[in-house]
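For this depiction, one protein chain was excluded, whereas all remaining protein chains were kept in their positions.
Entry: subunit A
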Amino acid sequence: MNVHDHIVFVIDDDVRIQEALEELLASHGIHAVVFGSAGEYIDAEKPDVASCLVLDVELPDINGLDLQRQIAEGDHPPIVFITGHGDIPSSVSAIKQGAVDFLTKPFSDGDLMTAVRAAIAQDRQQRSQRADLELLRQRYARLTPREREVMPLVVSGLLNKQAAAELGISEVTLQIHRRNVMQKMVAASLADLVRIAERLEMPVTHSRRTGGSSVE
């Protein structure tokens, strides 16, 4: 694990806590960036590496839980909440919203580090998945319109003959398109293409059975 391939963001209005967490994380070899408020964090430019957000519930501008809801829409680092006086409803709400942990001050070194590491690992995984998906999307973008018509029919399991009839083209032409799709999407097999289509959340428009019965 490289020092520079991950980072921890700390948001707490108490400078003492900021300093202490920064120091503690540093002693664990983790780089931390601290903020005094949610606004500062939102406005800041953040490096594109695996990260974790250590968030105080009581903030001067908005409540930490509200911030969690606010950023839930987009991609954001997993959150570890810290609070002066934790109450059960708040912690339940935070965990439900996807927080990694909810720590009550004062917390132990172990608890914090466990949570932070888990969060970073989670983020790293999420980031890798997002990267894969992005690659697939880029490949899909290179398909011609006809190839984009062919791909859902193929992954739906239609025979070449059926797919060609569906599109009103010859089977030979369809086979050419199919081969291009397989090449462009870097699919090793039809099964691989089906998995790729799922990742892309491509809708399955035809089933072989219904398609078959209509032809027969």
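The working rule: a contact is a pair of C-beta atoms (placed from the backbone, for glycine too) under 8 Å apart; a residue touches a chain by one contact, two chains touch by 3 or more; residues count from 1.
Here is the rule we use: contacts and distances are computed from a predicted model.
Visitor: Which protein name, taken from UniProt, belongs to the chain you can't see among "histidine kinase", "NADH-quinone oxidoreductase subunit D", "Cytochrome c oxidase subunit IV" or "Putative ABC transport system permease protein"?
Guide: Answer from the UniProt record of the missing subunit chain: "histidine kinase".
Visitor: Among the options A:74, A:89 or A:106, which residue touches the chain absent from this view?
Guide: A:106
Visitor: Tell me which stretches of subunit A touch the chain missing from the display.
Guide: Touch set of subunit A with respect to the missing chain: 14, 16-17, 19-21, 23-24, 26-28, 58, 82, 84-85, 105-109, 112.
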